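For this view, one protein chain was removed and the others were kept in their places.
Should a chain be cited, it is by its letter among A and B, assigned in written order, with residues numbered from 1 in that chain.
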Amino acid sequence: MIPTHWFLILSAILFTIGVCGVLTRRNGITIFMSIELMVNAVNLTFLAYARQMHDTHGLIFVFFIMAIAAAEAAIGLAIFISLFHHRDTIDVDEANLMHW
Amino acid sequence: MPSNVAFDATDIVLSIVKIAVILGLWLNVTPIMVWVERRGSALIQDRPGPNRVGPFGLLQSFADALKFILKEDIIPAQAHKWLYTLAPTFGLIPALTTIAVVPWGRAFVIPEMHILGRTLFEGGRVFNPIIADVNAGILVIFALASLGVYGITIAGWSSSNKYSMFGAIRASAQMISYELSLTLAAVSVLLVAGSLRLTDVVAQQSDYYFVLFGFLKLPAWNIASPAMWLSFIIFFVSAFAETNRLPFDFAEAEAELVAGYHTEYSSMKFALFFMAEYMAMATMSAVITTLYLGGWDIPWYNEPATFFGFLLSFLAFMAKVSFLMFIFVWVRWTIPRLKYDILMRIGWKFFLPLAILNIVIVAAFIAGGWL
Partner (left out) sequence: MEYAIFFLFAAVAVIFALVVILHRNPVVGALSLVASFFALAVMYVLLEAPFLAALQVIVYAGAIMVLFLFVIMLLNLSHAPEPSTRPIQQFLGYTSSAAFLIGLIYYISKYAVTTSPTGVFQADARTIGIRMFEAYVFPFEMVSILLLAAIVGALYLSGRALPAASSSEVGK
């Protein structure tokens, strides 16, 4: 049985890759995918601790996170489509309409 | 569960044997089905069909395979080379892996065997003819089925051909839409079985509903259940859409899209798409058999837990799968192609509400104690 801290380290690495993607990329959809990666890293932590503590609450949290990620993906991609049709790009630096 | 299963060398050998048997069968599905399809279409259209190579044209498929191998493998200049090459494999993987969770025979006790004074099998070891008896079997089927979209989408996109692209978008939209009704129809099966494990689903179906006068027994196959026929119809029709078969084969509608997502493919890459289609068909038939037709169960006969019983149940399973695959062929050459908007309308406005209604009906049956 693999000890829990290995899963935590993997989760930390994946989360950091997600953070890095958000910080260094300009393509909106790539940034969005990096966010999904971070969400998944958090899911892994939840499951690792659920097994460690023999607690089903962690599993249910993962379940809810998945449902919300699905909703988030639908809305986020719709926003990007809308942005693309207004601005002809999904570069997040160009989305500055609410910028003063 | 990986951690609490004691695995020894014999188990690994048995697993390899199971994988080899199923893989061998499933790889041979394509040549056999191509022959059945061509002869079947000829039968339906009242013409002879291929009858020159071998008896009844049986060797025609092998001649075709040889032709595919010898053809030139073309990669379009504009294509994305890596994805273009990988796409056919993406299509093949879901069709081949889904079968791992489907039970294909009755479990039997391996008798003690001695060869040259060495004990080959100790007594009491049970051979369970399923590659992976996971406790979320039905979910694994749908998880892998949902990956089937990628092969088609990537093939269409990476060819950088607008007909391929249209075919890919149509196919994936269609598969996503019908996956919903497919999954919801299967929910009623797991409600009845009370388990996601497919061996439990089969075990529940090998029982009888009621016994009349001691001899008139109705097998508890899900298709024969009064509450389940609606679910069966939804699942069966959605299966046609999921495997991109006529009357739902918009991915490759010849009249509109040249050949759909595999327009640019040639040689063995094209053959892989062909194989993926037939293997997906076989896998879907195996899943329908397991969920609705009682799996390996032979009605009115209690298979003994020996090798003979296993063989009988395995033959019964294969017979049911073959019958369903023949229906796939039969339907293809009988029903014309629908229009694309009608297909989407049926999926979202008819099958989806019907599948949800079906879950309510089955739940009511179970709550009322009639099932």
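Simple rule for what comes next: contacts are C-beta pairs under 8 Å (C-beta built on N, C-alpha and C of every residue); 3 or more make two chains touch, one makes a residue touch a chain.
Note that the structure is a prediction, hence the values are computed from the model and not measured.
Touching the omitted chain from subunit B are residues 1-4, 80, 83, 134-136, 139-140, 142-144, 146-147, 149-150, 153-154, 157, 165, 168-169, 172-173, 176-177, 179, 196, 344.
Touching residues on subunit A toward the chain that is not drawn are 1-10, 12-21, 23-27, 29-30, 32-34, 36-37, 40, 43-44, 47-48, 50-54, 56-57, 59-60, 62-64, 66-75, 77-82, 84-86, 89-91.
What we mean here is this: only the chains that are shown with their structure count from here on.
Subunit A and subunit B have Cα centroids separated by 34 Å.
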